[in-house]
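Each chain you see keeps its place in the complex, though not every chain is here.
Going by the order they are written in, the chains are A and B; count residues from 1 in each one.
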Amino acid sequence: MKTIDDLALKKLIEAALFIADKPLTVATLKEHLLVDYKVSSARIKLAITTLIADYQDRGVELVKVASGYRFQTHQAISADLGHLYKERTPKYSRALLETLALIAYKQPITRGEIEEIRGVAVSSYIMKTLTERNWVKIVGHKEVPGRPSMYATTKEFLDYFSLNSLAELPELMPISELSLIDNLTPIKETET
Amino acid sequence: MSVISKQTQPAGNAGEMVQQVLPLALIRGEAFIKKPHDLFIPPDALEVILESFEGPLDLLLYLIRKQKFDILDLPIAPITTQYMHYVDLMKDIKLELAGEYLVMAAILAEIKSRLLLPKQTVEQGEEDPRAELVRRLQEYEVIKAAAENIDQLPQVDRDVHIAEAVFADNFQAQLIAADVSMNELVNALKGVIKRSEAFEHHHIRKEMLSTRERMTAILLRLRQATEQQFVEFSQLFTLEEGRAGIVVTFLALLELIKESMIECVQAQIYGQIQVRLK
(Lines give C-alpha, C1' and ligand atoms only; values in the text may rest on other atoms or scores of the structure.)
Protein backbone atom coordinates (compact mmCIF):
# COMPACT_ATOMS: atom_id res chain seq x y z
CA MET A 1 0.00 0.00 0.00
CA LYS A 2 1.36 3.35 -1.05
CA THR A 3 1.12 6.48 1.01
CA ILE A 4 -0.25 9.76 -0.26
CA ASP A 5 0.09 13.26 1.18
CA ASP A 6 -2.91 15.46 1.95
CA LEU A 7 -2.53 17.73 -1.05
CA ALA A 8 -2.19 14.85 -3.53
CA LEU A 9 -5.14 13.11 -1.87
CA LYS A 10 -7.30 16.20 -2.19
CA LYS A 11 -6.35 16.64 -5.84
CA LEU A 12 -7.06 13.00 -6.63
CA ILE A 13 -10.49 13.13 -4.97
CA GLU A 14 -11.23 16.43 -6.73
CA ALA A 15 -10.38 14.89 -10.11
CA ALA A 16 -12.41 11.77 -9.34
CA LEU A 17 -15.49 13.78 -8.40
CA PHE A 18 -15.20 15.74 -11.64
CA ILE A 19 -14.93 12.69 -13.89
CA ALA A 20 -17.37 10.35 -12.15
CA ASP A 21 -20.68 9.95 -13.93
CA LYS A 22 -22.51 9.66 -10.62
CA PRO A 23 -22.04 11.00 -7.09
CA LEU A 24 -19.24 9.29 -5.16
CA THR A 25 -19.34 8.24 -1.52
CA VAL A 26 -16.43 8.17 0.89
CA ALA A 27 -16.64 4.37 0.73
CA THR A 28 -16.42 4.30 -3.07
CA LEU A 29 -13.47 6.67 -3.01
CA LYS A 30 -11.73 4.50 -0.42
CA GLU A 31 -12.45 1.15 -2.06
CA HIS A 32 -11.99 2.03 -5.69
CA LEU A 33 -10.10 5.25 -6.29
CA LEU A 34 -7.74 4.81 -3.34
CA VAL A 35 -7.50 1.04 -3.40
CA ASP A 36 -3.70 1.22 -3.76
CA TYR A 37 -3.28 3.73 -0.94
CA LYS A 38 -3.23 3.56 2.81
CA VAL A 39 -5.85 6.22 3.59
CA SER A 40 -8.44 6.38 6.36
CA SER A 41 -12.05 7.37 5.79
CA ALA A 42 -11.47 10.27 8.14
CA ARG A 43 -8.72 11.64 5.90
CA ILE A 44 -10.97 11.29 2.87
CA LYS A 45 -13.76 13.15 4.68
CA LEU A 46 -11.33 15.88 5.65
CA ALA A 47 -10.18 16.24 2.06
CA ILE A 48 -13.80 16.57 0.94
CA THR A 49 -14.48 19.20 3.62
CA THR A 50 -11.46 21.16 2.39
CA LEU A 51 -12.69 20.85 -1.21
CA ILE A 52 -16.16 22.08 -0.27
CA ALA A 53 -14.52 25.15 1.26
CA ASP A 54 -12.23 25.60 -1.78
CA TYR A 55 -15.27 25.73 -4.06
CA GLN A 56 -17.30 28.01 -1.79
CA ASP A 57 -17.15 30.97 -4.13
CA ARG A 58 -16.53 29.43 -7.52
CA GLY A 59 -18.62 28.66 -10.62
CA VAL A 60 -19.43 25.17 -9.38
CA GLU A 61 -19.97 23.86 -5.87
CA LEU A 62 -19.28 20.52 -4.24
CA VAL A 63 -22.49 19.27 -2.70
CA LYS A 64 -23.62 16.17 -0.87
CA VAL A 65 -26.67 14.47 -2.29
CA ALA A 66 -28.31 11.24 -1.22
CA SER A 67 -25.92 9.00 -3.16
CA GLY A 68 -22.70 10.88 -2.44
CA TYR A 69 -20.73 13.96 -3.37
CA ARG A 70 -20.82 15.70 -6.71
CA PHE A 71 -19.86 18.98 -8.32
CA GLN A 72 -22.78 20.96 -9.62
CA THR A 73 -23.54 24.43 -10.89
CA HIS A 74 -25.23 27.07 -8.74
CA GLN A 75 -29.00 27.43 -8.94
CA ALA A 76 -28.64 31.17 -9.45
CA ILE A 77 -26.97 30.83 -12.84
CA SER A 78 -29.19 28.11 -14.30
CA ALA A 79 -31.01 30.59 -16.50
CA ASP A 80 -27.74 31.88 -17.97
CA LEU A 81 -26.44 28.36 -18.55
CA GLY A 82 -29.69 27.57 -20.32
CA HIS A 83 -28.39 29.63 -23.22
CA LEU A 84 -25.77 26.97 -23.87
CA TYR A 85 -28.32 24.24 -24.20
CA LYS A 86 -31.14 24.85 -26.54
CA GLU A 87 -33.80 22.30 -27.16
CA ARG A 88 -36.01 22.41 -30.16
CA THR A 89 -39.65 22.00 -29.31
CA PRO A 90 -41.44 19.35 -31.35
CA LYS A 91 -43.22 20.50 -34.49
CA TYR A 92 -46.60 22.02 -33.88
CA SER A 93 -49.65 19.82 -34.20
CA ARG A 94 -52.24 20.19 -36.91
CA ALA A 95 -54.76 21.21 -34.22
CA LEU A 96 -52.51 24.09 -33.16
CA LEU A 97 -51.96 25.28 -36.70
CA GLU A 98 -55.68 25.17 -37.46
CA THR A 99 -56.42 27.13 -34.30
CA LEU A 100 -53.79 29.71 -35.19
CA ALA A 101 -55.11 30.00 -38.73
CA LEU A 102 -58.67 30.49 -37.48
CA ILE A 103 -57.56 33.19 -35.06
CA ALA A 104 -55.65 34.92 -37.84
CA TYR A 105 -58.46 34.83 -40.40
CA LYS A 106 -61.48 35.21 -38.14
CA GLN A 107 -60.19 37.42 -35.33
CA PRO A 108 -61.41 38.43 -32.88
CA ILE A 109 -62.69 34.96 -32.14
CA THR A 110 -63.57 33.05 -29.00
CA ARG A 111 -62.38 29.58 -28.17
CA GLY A 112 -65.99 28.37 -28.45
CA GLU A 113 -66.21 29.70 -31.99
CA ILE A 114 -62.95 27.98 -32.92
CA GLU A 115 -64.31 24.74 -31.49
CA GLU A 116 -67.53 25.17 -33.39
CA ILE A 117 -65.72 25.56 -36.71
CA ARG A 118 -63.16 22.82 -36.07
CA GLY A 119 -65.81 20.51 -34.66
CA VAL A 120 -63.52 19.48 -31.81
CA ALA A 121 -62.45 20.97 -28.51
CA VAL A 122 -59.40 23.22 -28.46
CA SER A 123 -57.01 22.17 -25.71
CA SER A 124 -55.86 24.69 -23.13
CA TYR A 125 -52.33 23.61 -24.01
CA ILE A 126 -52.74 24.97 -27.53
CA MET A 127 -54.04 28.33 -26.33
CA LYS A 128 -51.23 28.45 -23.78
CA THR A 129 -48.57 27.64 -26.41
CA LEU A 130 -49.91 30.26 -28.82
CA THR A 131 -50.09 32.87 -26.06
CA GLU A 132 -46.60 32.04 -24.74
CA ARG A 133 -45.21 32.25 -28.22
CA ASN A 134 -46.73 35.74 -28.29
CA TRP A 135 -48.61 35.01 -31.49
CA VAL A 136 -52.08 35.46 -30.07
CA LYS A 137 -53.49 37.52 -27.24
CA ILE A 138 -56.80 38.17 -25.57
CA VAL A 139 -58.28 41.41 -26.87
CA GLY A 140 -61.57 41.44 -25.03
CA HIS A 141 -64.50 39.42 -23.81
CA LYS A 142 -67.60 38.60 -25.70
CA GLU A 143 -70.83 39.77 -24.06
CA VAL A 144 -72.45 36.37 -23.99
CA PRO A 145 -72.94 34.09 -21.01
CA GLY A 146 -69.55 33.25 -19.50
CA ARG A 147 -67.94 36.30 -21.12
CA PRO A 148 -65.46 34.19 -23.14
CA SER A 149 -62.12 35.68 -24.10
CA MET A 150 -61.71 36.84 -27.62
CA TYR A 151 -58.43 36.07 -29.27
CA ALA A 152 -56.56 37.96 -31.96
CA THR A 153 -53.12 37.76 -33.51
CA THR A 154 -50.30 40.04 -32.44
CA LYS A 155 -47.68 42.18 -34.10
CA GLU A 156 -45.18 39.39 -33.32
CA PHE A 157 -47.33 37.04 -35.37
CA LEU A 158 -47.19 39.40 -38.34
CA ASP A 159 -43.43 39.86 -37.86
CA TYR A 160 -42.83 36.13 -37.72
CA PHE A 161 -44.57 35.60 -41.03
CA SER A 162 -43.07 38.79 -42.50
CA LEU A 163 -46.45 40.40 -42.96
CA ASN A 164 -47.20 44.10 -42.69
CA SER A 165 -50.87 43.54 -42.03
CA LEU A 166 -53.41 40.77 -41.94
CA ALA A 167 -54.52 41.84 -45.39
CA GLU A 168 -51.30 40.31 -46.67
CA LEU A 169 -52.38 36.85 -45.54
CA PRO A 170 -52.99 34.62 -48.56
CA GLU A 171 -56.54 34.81 -49.86
CA LEU A 172 -58.57 31.69 -49.49
CA MET A 173 -60.93 30.32 -52.06
CA PRO A 174 -64.49 29.38 -51.18
CA ILE A 175 -64.88 25.73 -50.40
CA SER A 176 -66.60 24.80 -53.69
CA GLU A 177 -63.77 26.22 -55.77
CA LEU A 178 -61.17 24.77 -53.44
CA SER A 179 -62.23 21.17 -53.80
CA LEU A 180 -62.52 21.62 -57.55
CA ILE A 181 -59.04 23.04 -57.87
CA ASP A 182 -57.58 20.46 -55.53
CA ASN A 183 -58.68 17.79 -57.92
CA LEU A 184 -57.13 19.44 -60.91
CA THR A 185 -53.84 21.11 -60.17
CA PRO A 186 -51.97 21.74 -56.98
CA ILE A 187 -52.60 25.16 -55.55
CA LYS A 188 -49.62 27.41 -55.83
CA GLU A 189 -48.98 29.06 -52.52
CA THR A 190 -47.11 32.27 -52.36
CA GLU A 191 -44.55 31.92 -49.64
CA THR A 192 -43.79 35.03 -47.69
CA MET B 1 -5.08 -25.64 -38.91
CA SER B 2 -4.75 -25.60 -35.16
CA VAL B 3 -5.59 -22.42 -33.36
CA ILE B 4 -2.60 -20.77 -31.84
CA SER B 5 -2.72 -18.21 -29.13
CA LYS B 6 -1.09 -15.01 -30.08
CA GLN B 7 1.24 -13.70 -27.42
CA THR B 8 2.48 -10.43 -28.67
CA GLN B 9 3.12 -8.40 -31.70
CA PRO B 10 6.66 -9.12 -32.71
CA ALA B 11 7.01 -6.38 -35.22
CA GLY B 12 8.36 -3.16 -34.14
CA ASN B 13 6.46 -1.04 -31.72
CA ALA B 14 8.12 -2.35 -28.61
CA GLY B 15 11.55 -2.48 -30.19
CA GLU B 16 14.17 -5.16 -30.38
CA MET B 17 14.46 -5.67 -26.63
CA VAL B 18 10.90 -6.82 -26.27
CA GLN B 19 11.06 -8.99 -29.34
CA GLN B 20 13.89 -10.99 -27.90
CA VAL B 21 12.08 -11.61 -24.64
CA LEU B 22 8.53 -12.32 -25.69
CA PRO B 23 7.76 -15.29 -27.89
CA LEU B 24 6.61 -14.58 -31.40
CA ALA B 25 3.92 -17.21 -31.15
CA LEU B 26 2.96 -20.33 -29.33
CA ILE B 27 2.62 -23.35 -31.57
CA ARG B 28 1.31 -26.46 -29.86
CA GLY B 29 2.61 -25.13 -26.59
CA GLU B 30 6.05 -24.40 -27.94
CA ALA B 31 7.11 -20.79 -27.84
CA PHE B 32 8.69 -19.33 -30.90
CA ILE B 33 11.05 -16.69 -29.67
CA LYS B 34 12.34 -15.81 -33.10
CA LYS B 35 12.30 -17.10 -36.54
CA PRO B 36 14.94 -19.62 -37.59
CA HIS B 37 17.84 -18.11 -39.41
CA ASP B 38 16.76 -19.57 -42.72
CA LEU B 39 13.49 -17.69 -42.32
CA PHE B 40 11.54 -20.90 -42.44
CA ILE B 41 8.14 -20.54 -40.76
CA PRO B 42 6.28 -23.71 -39.83
CA PRO B 43 2.99 -23.84 -41.74
CA ASP B 44 1.01 -23.88 -38.52
CA ALA B 45 2.57 -20.62 -37.40
CA LEU B 46 1.98 -18.79 -40.60
CA GLU B 47 -1.50 -17.58 -39.85
CA VAL B 48 -0.42 -16.19 -36.51
CA ILE B 49 2.56 -14.50 -38.02
CA LEU B 50 0.47 -12.96 -40.75
CA GLU B 51 -1.90 -11.57 -38.16
CA SER B 52 1.01 -10.07 -36.31
CA PHE B 53 2.13 -8.05 -39.28
CA GLU B 54 0.36 -5.21 -40.91
CA GLY B 55 1.26 -6.48 -44.37
CA PRO B 56 4.15 -7.45 -46.59
CA LEU B 57 6.00 -4.18 -46.00
CA ASP B 58 5.72 -4.66 -42.25
CA LEU B 59 6.95 -8.25 -42.53
CA LEU B 60 9.78 -7.17 -44.79
CA LEU B 61 10.80 -4.46 -42.35
CA TYR B 62 10.77 -7.04 -39.59
CA LEU B 63 12.92 -9.46 -41.55
CA ILE B 64 15.39 -6.75 -42.40
CA ARG B 65 15.62 -5.59 -38.77
CA LYS B 66 15.67 -9.13 -37.38
CA GLN B 67 18.33 -10.40 -39.73
CA LYS B 68 20.22 -7.13 -39.43
CA PHE B 69 20.02 -6.78 -43.16
CA ASP B 70 21.16 -3.48 -44.47
CA ILE B 71 18.10 -1.81 -45.89
CA LEU B 72 20.39 -0.30 -48.49
CA ASP B 73 21.76 -3.65 -49.46
CA LEU B 74 18.80 -5.94 -49.42
CA PRO B 75 19.67 -9.61 -49.97
CA ILE B 76 16.86 -9.97 -52.42
CA ALA B 77 17.42 -13.64 -53.17
CA PRO B 78 16.75 -15.17 -49.72
CA ILE B 79 13.87 -12.82 -49.06
CA THR B 80 12.35 -13.70 -52.40
CA THR B 81 12.75 -17.40 -51.72
CA GLN B 82 11.07 -17.02 -48.37
CA TYR B 83 8.24 -15.00 -49.86
CA MET B 84 7.60 -17.60 -52.53
CA HIS B 85 7.42 -20.16 -49.81
CA TYR B 86 4.86 -18.08 -47.91
CA VAL B 87 2.69 -17.60 -50.92
CA ASP B 88 2.47 -21.35 -51.46
CA LEU B 89 1.35 -21.82 -47.88
CA MET B 90 -1.00 -18.87 -47.93
CA LYS B 91 -3.08 -20.18 -50.76
CA ASP B 92 -5.04 -22.31 -48.34
CA ILE B 93 -5.28 -19.82 -45.52
CA LYS B 94 -6.00 -16.24 -46.29
CA LEU B 95 -6.30 -15.61 -49.93
CA GLU B 96 -7.01 -11.93 -49.59
CA LEU B 97 -3.97 -11.34 -47.48
CA ALA B 98 -1.91 -13.75 -49.57
CA GLY B 99 -2.58 -11.59 -52.60
CA GLU B 100 -0.78 -8.67 -51.04
CA TYR B 101 2.16 -10.83 -50.09
CA LEU B 102 2.18 -12.25 -53.58
CA VAL B 103 2.52 -8.78 -55.01
CA MET B 104 5.51 -8.21 -52.76
CA ALA B 105 7.00 -11.52 -53.84
CA ALA B 106 6.59 -10.48 -57.45
CA ILE B 107 8.32 -7.19 -56.74
CA LEU B 108 11.16 -8.97 -55.01
CA ALA B 109 11.48 -11.48 -57.86
CA GLU B 110 11.53 -8.67 -60.37
CA ILE B 111 14.27 -6.85 -58.48
CA LYS B 112 16.20 -10.07 -58.21
CA SER B 113 15.97 -10.76 -61.90
CA ARG B 114 17.17 -7.30 -62.74
CA LEU B 115 20.07 -7.59 -60.33
CA LEU B 116 21.07 -10.88 -61.90
CA LEU B 117 21.32 -9.39 -65.36
CA PRO B 118 24.88 -9.07 -66.67
CA LYS B 119 26.34 -5.80 -65.43
CA GLN B 120 27.24 -4.48 -68.86
CA THR B 121 23.58 -4.33 -69.88
CA VAL B 122 22.80 -2.01 -67.04
CA GLU B 123 22.94 1.42 -68.53
CA GLN B 124 24.73 4.21 -66.81
CA GLY B 125 22.37 6.26 -64.66
CA GLU B 126 19.69 3.62 -64.55
CA GLU B 127 17.97 3.54 -61.18
CA ASP B 128 18.99 0.78 -58.85
CA PRO B 129 16.12 -1.73 -59.03
CA ARG B 130 16.03 -1.84 -55.24
CA ALA B 131 15.49 1.89 -54.94
CA GLU B 132 11.70 1.80 -55.31
CA LEU B 133 11.39 -0.95 -52.71
CA VAL B 134 13.67 0.94 -50.34
CA ARG B 135 11.57 4.06 -50.87
CA ARG B 136 8.36 2.20 -50.08
CA LEU B 137 9.88 0.55 -47.03
CA GLN B 138 11.08 3.88 -45.72
CA GLU B 139 7.76 5.56 -46.42
CA TYR B 140 6.00 2.78 -44.57
CA GLU B 141 8.46 2.87 -41.69
CA VAL B 142 7.87 6.60 -41.28
CA ILE B 143 4.12 6.03 -41.02
CA LYS B 144 4.58 3.09 -38.71
CA ALA B 145 6.61 5.30 -36.38
CA ALA B 146 4.07 8.13 -36.75
CA ALA B 147 1.26 5.76 -35.73
CA GLU B 148 3.24 4.78 -32.65
CA ASN B 149 3.84 8.45 -31.83
CA ILE B 150 0.15 9.27 -32.19
CA ASP B 151 -0.64 6.40 -29.85
CA GLN B 152 1.71 7.99 -27.31
CA LEU B 153 -0.18 11.30 -27.33
CA PRO B 154 -2.42 11.91 -24.31
CA GLN B 155 -5.72 10.26 -25.15
CA VAL B 156 -9.09 11.12 -23.71
CA ASP B 157 -10.35 8.41 -21.34
CA ARG B 158 -6.90 6.81 -21.28
CA ASP B 159 -4.47 9.51 -20.16
CA VAL B 160 -6.73 12.46 -19.48
CA HIS B 161 -10.36 12.53 -18.43
CA ILE B 162 -12.84 15.27 -19.17
CA ALA B 163 -13.90 17.05 -15.97
CA GLU B 164 -17.60 17.69 -15.73
CA ALA B 165 -20.08 19.01 -13.23
CA VAL B 166 -23.83 18.48 -13.26
CA PHE B 167 -26.53 21.11 -13.50
CA ALA B 168 -28.29 22.47 -10.47
CA ASP B 169 -31.71 20.92 -9.99
CA ASN B 170 -33.53 23.95 -11.32
CA PHE B 171 -31.71 23.91 -14.67
CA GLN B 172 -33.83 23.94 -17.79
CA ALA B 173 -32.58 23.95 -21.34
CA GLN B 174 -33.78 26.89 -23.33
CA LEU B 175 -36.53 25.95 -25.70
CA ILE B 176 -36.39 26.93 -29.30
CA ALA B 177 -39.91 27.15 -30.61
CA ALA B 178 -40.74 25.12 -33.69
CA ASP B 179 -40.83 26.81 -37.05
CA VAL B 180 -44.07 27.32 -38.90
CA SER B 181 -44.33 28.32 -42.52
CA MET B 182 -47.15 30.30 -44.07
CA ASN B 183 -47.83 27.27 -46.23
CA GLU B 184 -48.48 25.12 -43.19
CA LEU B 185 -50.80 27.74 -41.79
CA VAL B 186 -52.79 28.05 -45.00
CA ASN B 187 -52.93 24.29 -45.45
CA ALA B 188 -54.20 23.92 -41.90
CA LEU B 189 -56.96 26.41 -42.59
CA LYS B 190 -57.88 24.67 -45.81
CA GLY B 191 -58.27 21.53 -43.78
CA VAL B 192 -60.69 23.28 -41.48
CA ILE B 193 -62.58 24.78 -44.39
CA LYS B 194 -63.03 21.40 -46.01
CA ARG B 195 -64.46 19.99 -42.81
CA SER B 196 -66.56 22.95 -41.84
CA GLU B 197 -69.85 24.38 -43.00
CA ALA B 198 -69.05 27.72 -41.47
CA PHE B 199 -66.79 28.73 -44.31
CA GLU B 200 -68.96 27.55 -47.10
CA HIS B 201 -69.23 30.11 -49.87
CA HIS B 202 -67.14 32.34 -47.71
CA HIS B 203 -64.43 33.99 -49.64
CA ILE B 204 -61.87 35.34 -47.25
CA ARG B 205 -60.83 38.51 -48.97
CA LYS B 206 -58.19 41.01 -48.16
CA GLU B 207 -60.82 43.68 -47.34
CA MET B 208 -62.40 41.34 -44.85
CA LEU B 209 -59.05 40.65 -43.23
CA SER B 210 -58.39 44.38 -42.98
CA THR B 211 -61.70 44.78 -41.18
CA ARG B 212 -60.89 41.88 -38.85
CA GLU B 213 -57.52 43.38 -38.10
CA ARG B 214 -59.11 46.74 -37.38
CA MET B 215 -61.64 45.09 -35.10
CA THR B 216 -58.72 43.72 -33.07
CA ALA B 217 -57.05 47.13 -33.01
CA ILE B 218 -60.24 48.88 -31.81
CA LEU B 219 -60.77 46.30 -29.09
CA LEU B 220 -57.22 46.78 -27.88
CA ARG B 221 -57.61 50.52 -27.94
CA LEU B 222 -60.80 50.32 -25.89
CA ARG B 223 -59.18 47.91 -23.44
CA GLN B 224 -56.32 50.31 -22.83
CA ALA B 225 -58.86 53.02 -22.10
CA THR B 226 -60.40 51.26 -19.13
CA GLU B 227 -59.65 54.26 -16.94
CA GLN B 228 -62.10 56.54 -18.69
CA GLN B 229 -64.19 53.64 -19.99
CA PHE B 230 -65.34 55.60 -23.01
CA VAL B 231 -63.40 56.60 -26.09
CA GLU B 232 -64.72 59.23 -28.41
CA PHE B 233 -66.00 57.78 -31.68
CA SER B 234 -63.98 60.23 -33.73
CA GLN B 235 -60.75 59.29 -32.02
CA LEU B 236 -61.00 55.78 -33.42
CA PHE B 237 -60.43 57.13 -36.93
CA THR B 238 -57.08 58.07 -38.33
CA LEU B 239 -57.68 60.70 -40.99
CA GLU B 240 -54.21 60.18 -42.47
CA GLU B 241 -55.35 56.76 -43.67
CA GLY B 242 -57.68 58.38 -46.14
CA ARG B 243 -61.09 57.29 -47.22
CA ALA B 244 -60.27 53.56 -47.44
CA GLY B 245 -58.95 53.51 -43.90
CA ILE B 246 -61.98 55.31 -42.56
CA VAL B 247 -64.28 52.85 -44.31
CA VAL B 248 -62.35 49.92 -42.83
CA THR B 249 -62.63 51.39 -39.33
CA PHE B 250 -66.33 52.07 -39.79
CA LEU B 251 -66.96 48.52 -41.02
CA ALA B 252 -64.98 47.18 -38.07
CA LEU B 253 -67.09 49.23 -35.64
CA LEU B 254 -70.30 48.03 -37.25
CA GLU B 255 -69.10 44.43 -37.06
CA LEU B 256 -68.16 44.86 -33.40
CA ILE B 257 -71.53 46.38 -32.59
CA LYS B 258 -73.28 43.61 -34.49
CA GLU B 259 -71.39 41.02 -32.49
CA SER B 260 -72.23 42.92 -29.30
CA MET B 261 -68.63 43.43 -28.38
CA ILE B 262 -68.85 47.21 -28.03
CA GLU B 263 -71.55 49.71 -27.39
CA CYS B 264 -72.02 53.24 -28.56
CA VAL B 265 -73.57 55.94 -26.39
CA GLN B 266 -74.57 59.44 -27.33
CA ALA B 267 -75.09 61.34 -24.11
CA GLN B 268 -76.60 64.41 -25.66
CA ILE B 269 -78.00 65.37 -29.01
CA TYR B 270 -75.25 66.44 -31.39
CA GLY B 271 -72.77 65.44 -28.72
CA GLN B 272 -69.83 63.10 -29.34
CA ILE B 273 -70.64 59.43 -29.76
CA GLN B 274 -68.84 57.51 -27.03
CA VAL B 275 -67.63 53.95 -27.58
CA ARG B 276 -66.76 51.42 -24.94
CA LEU B 277 -66.29 47.70 -24.46
CA LYS B 278 -69.46 45.94 -23.56
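Here is the rule we go by: contacts are C-beta pairs under 8 Å (C-beta built on N, C-alpha and C of every residue); 3 or more make two chains touch, one makes a residue touch a chain.
Model, not experiment: these values are computed from the prediction.
*Asks:* What formula, in the shown labels, sums up the chain copies of the full complex?
*Replies:* In the complete structure file, each chain type occurs as follows: A x2, B x1.
We adopt the following convention: only the chains that are shown with their structure count from here on.
*Asks:* With centres defined as the mean C-alpha position, give me the chain A-chain B separation in Å.
*Replies:* Taking the mean C-alpha position of each chain, the two centres sit 27 Å apart.
*Asks:* Please name which positions on chain A make contact with chain B in the complex.
*Replies:* On the chain A side, the touching residues are 15, 18-19, 60, 70-75, 77-78, 81-83, 85-92, 94, 97-98, 100-102, 104-108, 116-119, 133, 139-144, 150, 152-153, 160-161, 165-176, 178-179, 189, 191-192.
*Asks:* Okay, in this complex, where on chain B does chain A touch?
*Replies:* My answer: residues 161-178, 180-196, 198-207, 209-210, 212-213, 215-216, 219-220, 222-223, 259-261, 277-278.
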